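Of the protein chains in this complex, all but one are displayed in their positions.
== chain A ==
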Amino acid sequence: MKGFFAAIWKDGRLFLRKGGLFILLFPLLLFPLFAFFFQGQSGQMQAFPVMVIDEDQTIMSKTLIREMEKVELFSTVIKEEGEIGQEGREKAFQEGVVGILRIPKDFFYTAYRFEGEPVDLSLNANRPTESLLFQSIFTSIMEIMEKEQEISKGVFHALYGESLSKQEEESLYEHASERLLTAVLKRQLVFDEEGQSSQVEKALSLRIFSFIFFFLLAFCALSSVFSVPEEEKKGIPQRFALLGGRGFFLSKLLFLFLSALPLLLLCLFALQKSLDLSLEQLIPIAFILCVELLSFFFFFYQLFRIMGEESTAKLLSFSLLFLGILYTGKLFGESNAPELVKRLSPITVNRMVLEGVRRGLSFSTLLSTALPLLLWDALALALGILSGIYFKLKTFFKQKAFSRKLRRESKRQDGQHGQDGQYGQDRPDEQYGQYRPSGQDRQDEQYGQDRQDGQYRQYRPDGQDKSYEKSALSFPCSLLSLRFSLLLGGGRGFLLLVLFLLSLFAYSRVGGKEKLSLMLIREDQGAWSEELIQELQQEKGLQVEVVENREAEKALLEGSVEGVLWIKEGFTGDTEGRGSLHYESSADSLAEMGIREIVAALSSTLRMEKGALAYGESLLGRSLNETEKEAIEESIVKSKRTEPLYQIQELKGEKGRSLFQPKREAVLGFVLYFFLFSLGTALGREEEKRVFQRSRTYPAGRIRYHLSGILLFGLLSLGFFLVLEGKTILGIEKEGGLRLAVLYKNLLLPLLCTLGFSFFLYSFARRLSYSVFGAEMAGGLSLSLGLLFSFLGGSFVDFSSLSNIPSFIPYLSPIGIYQMGIEGQPLPIGMLVILGILLL
């Protein structure tokens, strides 16, 4: 095709000039980093130590401790034989213990008399996830014990009377201990063996891969359309067509695939190794990713056409992508984006497809999972229609205005032209009356002399002007609005900024997940399953929903629930409790064990309740009559404990170290970097360069130029800071009061660090785009560099959890240094400020 190869060549050159190379290189850089950082690390939740103070020293207490030692989540069970006191507890928490369980003397003996002290559980409030898990395991066993007490006492009293003889008491405790041990030891057998456990390590890989695919495809597509506004404005496609060229648009598409596919294949190869997938399993992934690439291309192409200006379109696109990463990428933790937004996000789709492949879903199911990607095509179509209408209207009104102008001009020309034809002599519209080729100046005005209103007094022919130079510092505010308009693109840019800030504000209002979400599928329609569901719905730590299979599978793919519980047919009436429940955990669930314990305990207590009559029959060695049955049921109710069997307190201790632990301040650091760096790169545009050069010729011109930019960046950074951190600061102020130390640590220091960071970004971004890469190439770096620096700075990963990482790594990243400043180490920020001054 004529001109087609010329168009491809052109697209290639533009792609490289506008920073496409950096976008291609970024994933290449990221993979080795991830491999290096995560080698040998499971990425799983770290096991944690717990302590047991066993004052009871009976078989029961020792059995309980042995059970705890079998739990993989407990790295160590520290055993103490005597009370350690409050100080001892605090010390233990400071040393990393998550929970301390104290079993008082004779607990298992006196509990049945409703006497004695309750068990005392102390938890480390600074490790909420681990504490919750430990609490779940502990309380599930306690609930089994409570129910067992109720049943045993109820049955015995019903059969042998309110006052039991010593022999009867001994028999009660012996039977109760046996039953309790059996219930506790066999509680997990209620789950069948086919359930899928969480695989946190693989989930982490999937999360990272889904993000990298999104990043790579979106940015490749974006880079291929940077030149569209310029081409449209200059009429290049039309000229191309006029010269007989074909395939102007197609060349962009082809070049996109040529540039993206090698990297995509590399990523797929890494994925295959990481998840141990077969080649057949990779084919649907590759297909869906190609569809995703196309969808992005069409969307961004139309977006850039309709925006008409590269810089504003870039800013909008980067902002959309950034918000997508923030809300749905799970890199910065969970967010409260609406479910629809999460569901439609390409990152979520990628994650679901990868999870679906891992679970072995069919191609057609995977395709249906990937349907939300077509939304981008739909948006592209809508934008295309809108832009078509817009341009048609624009042309129509332009033509109308032009025709009106022509009509006006022709009316004027009728009999108005000067007879002697001198240049401009007889123009009644006053525009050219004063320009005589003879060079005669106007007589009526001198250079500013005759103005009566005193406006131009400074232009005195005697040359005595007042000097109006002000010091460089007195003016910066007055240039702010102009610089704002120039860098952000006027009204549209302002609107974009406001929307961006609102989105961040919505994000900042997220609290942690308080309840674990669980879905239930009820295959058994009997009374027992109904009761189990009711019990589960009353559990404080759970948010339970009964759903159909399809919905549950989708939720597992999305990772929007902790897990799904199937109550299998035959649950009702299953007194043995073997394999009548099926549980599948979401891949990245950290609370699987906790949920299993809660469900197992409730299931166990339910079976005990239902088995009470059978227990009575086994004691008597015969069937019970109706009176006896009623008596047992009444007695069980009377035997319910009024005093708690256990009590829980929370104490502050050492904070947990989890490998993959996004920091809240990381969002602020990343946002500042991304937004301000993008703005700063615009300072390297040719236009800005020329203006800056000229400003340097004026006294204090250079300082004024820089100060206005620095002030603008400072104000923007404060805006982001207040939006993202304002709520946290207010909360701390309320707690800590207005003490100077609190004010300094929680407000002044973060503010100063933020201002210092913004100054550095102004200087750094400007230098990179002005002298090193040029504005276009540097602009392509903003998001990718931001992610790289976030990673190096420890925003996503707590490096202190990794022993193989040198401690200086975060210092290589401005975002890491900024985070250090916010957390109370301001010295490195001082280094950034000095570096910023040097770069200016």
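By our rule, contacts are C-beta pairs under 8 Å (C-beta built on N, C-alpha and C of every residue); 3 or more make two chains touch, one makes a residue touch a chain; residues count from 1.
Convention: contacts and distances are computed from a predicted model.
Asker: Looking at what's absent rather than what's present, what does UniProt name the missing chain, "Succinate dehydrogenase, cytochrome b556 subunit", "Dolichyl-phosphate-mannose-protein mannosyltransferase", "ATP synthase gamma chain" or "ABC-type multidrug transport system ATPase subunit"?
Answerer: This omitted chain is identified in its UniProt record as "ABC-type multidrug transport system ATPase subunit".
Asker: Considering the whole complex, which of A:Phe108, A:Tyr646 or A:Tyr705 touches the chain not shown?
Answerer: The one listed residue touching the chain not shown is A:Tyr705.
Asker: If I consider the whole complex, including the chain that's not displayed, which of A:Arg66, A:Arg239, A:Arg622 or A:Arg690 touches that chain?
Answerer: Spelled out, the listed residue whose C-beta touches the missing chain is A:Arg690.
Asker: Extract the touching residues of chain A with respect to the undisplayed chain.
Answerer: 423-424, 431-432, 435, 437, 441, 446-448, 451, 455-456, 458-459, 461, 463, 465, 467-472, 475, 478-479, 482, 485-486, 489-490, 687, 690-691, 693-701, 704-705
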